[in-house]
Every structure is written in C-alpha cells, then in structure tokens.
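Read through the structure below, which is laid out as structure tokens, and then see the notes.
Of the protein chains in this complex, one is absent; all others appear in place.
And now, subunit A:
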Amino acid sequence: MSLIEITEVKKRFGDNEVLKGINIDVAPGEVIAIIGRSGSGKSTLLRCINGLESIDEGSISVAGAQLLPDELHLKALRLKVGMIFQQFNLFPHLTAGRNVMLSQMVVKKTPKAEAEAMAKAMLERVGLGHKFDAYPDQLSGGQQQRVAIARALAMQPIALLCDEITSALDPELVSEVLAVVKELAGEGMTLLMVTHEMRFARDVCSRVVFMHQGRVHEIGKPEDVFANPKTPELQQFLGVTH
C-alpha cells in the first residue's frame, strides 16, 4: 500500500509545461532522492505534493488526503507532510523554541505547556536543545536548518519533503544537517528529497528518481541508477563516460 501516490501529474507555467505526466508511488518508510538538472521540474514536483503549487492535471494523495485547492483539504494534506526549504525560512522574529511551538499552538491548538515540551524534545532530537531561546540570526546556517527540521517534526508528519536543504549551506555545515536526515531515515520516516548530494543519495536512499525535461527519466535502486545509468542523459548528468 503506497503512502504517497502521484498519478499522471501535469503542471504548466503559462506555455511552459514543467511536469509532463509524473507517476511515482512511495511506500511508507521509503527514502527517495530526486535528482536532475535545474529546470528539470524536481523542485516543482516537490512543491506540488504539499500544495505550494497547484497542479493542472492528475492527482496526488498522501495517506488518503487528496490534493485539492481549497483551504480545508490543503490543511489536511499539510498536516501529513512537512516541508524543509533551501532557505530555512525560519520566522526571524521568534526564538528557535517559539518557531517550533507556533504552528502546534495555532494550527493544532495544542496547549502552550505541551507545545513547549514538544519543542524542547524536537530541538533535543536535532541536537539543539540548548538553543531554545536563541533567535535565528544568532544561529549558523546548519543550526537554522536543523531548527527548521525540528519545526516540521513537531507537527508529527508522516512524510517529509526536503527541497535542496543543504544547497544554501557552507560546505562544513552540510554534514550536520545530513546526519539529522540520516537519523530520521533510520527511524523509518518517509522522505522525499531533492538533492545534489549524490553520495548521500547513494548511501541513504532506497530509490533514486532521475528527472529530465519534466519526466521521470529513470527510477531505481541507488546502486543500479548510479552504477548502471541506462540513458545517455543520466550518464551525462552523472559525468559517466562509457
């Protein structure tokens, strides 16, 4: 039984068709890396899954919650999938702890004490328990991204979407964020990540999706996709010459 079902999804920006019929089924606990050139539609696909972009055709459902454009359905869907962004997007006027507490209290109406306990636990989980009272601009990029992960986790989603979450980080900060993601994967969290970290994709992911010109061009286990790229486009993307 699939957790995330993406069926024949098409998306256009004006005349430009960026998704040309995408089909992917994700089983619970799977970790999927989406790779491809910029402009191949990988970020757009991810943003469609939690309704940040509307789709023109096809359907997307996450654990039974359909993607429909009204606020009620969107909210139901978004409670099931969390999202982490390239630019962290922490709320700069709130402390790390408050960042993690806010949506629990506002969206789920969790009482403050409970939300605070959850925030502490989640910050602890990403190794930032001691930064509860720090403001985002007092944290490094890697720390900010870990707070963003804690913020998404506090809503107890059943899947996480990661949109190039290490691309805005200095090289030495990448590993601390990936370590957290790896831990989540180990705990059985379902993850869909757009990434340029090929080594990470190879080590941690259960499947790799290569997107090219708005289509799923190749899909398979990382050892097959990386070791035996079948299409010339993927070979070129990976820099393999035969």
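Everything below uses one rule, namely that a residue touches a chain if its C-beta (ideal position, glycine included) is under 8 Å from a C-beta of that chain, and two chains touch if they have at least 3 such contacts; residues count from 1.
To be clear about the criterion, contacts and distances are computed from a predicted model.
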Which of "Dihydroorotase", "Polar amino acid transport system permease protein", "Pyruvate:ferredoxin-oxoacid:ferredoxin oxidoreductase, alpha subunit" or "Cytochrome b" is the UniProt protein name of the chain not shown?
-> "Polar amino acid transport system permease protein"
Among listed residues A:106, A:227 or A:240, the absent chain is touched only by A:106
Looking beyond the chains shown, say which of A:2, A:89 or A:235 touches the absent one.
-> A:89
Among the options A:35, A:48, A:62 or A:152, which residue touches the chain absent from this view?
-> A:152
Name every residue on subunit A in touch with the hidden partner chain.
-> 50-52, 71, 74-75, 78-79, 82-83, 85, 87, 89-93, 102-103, 106-108, 135-137, 148, 151-152, 155
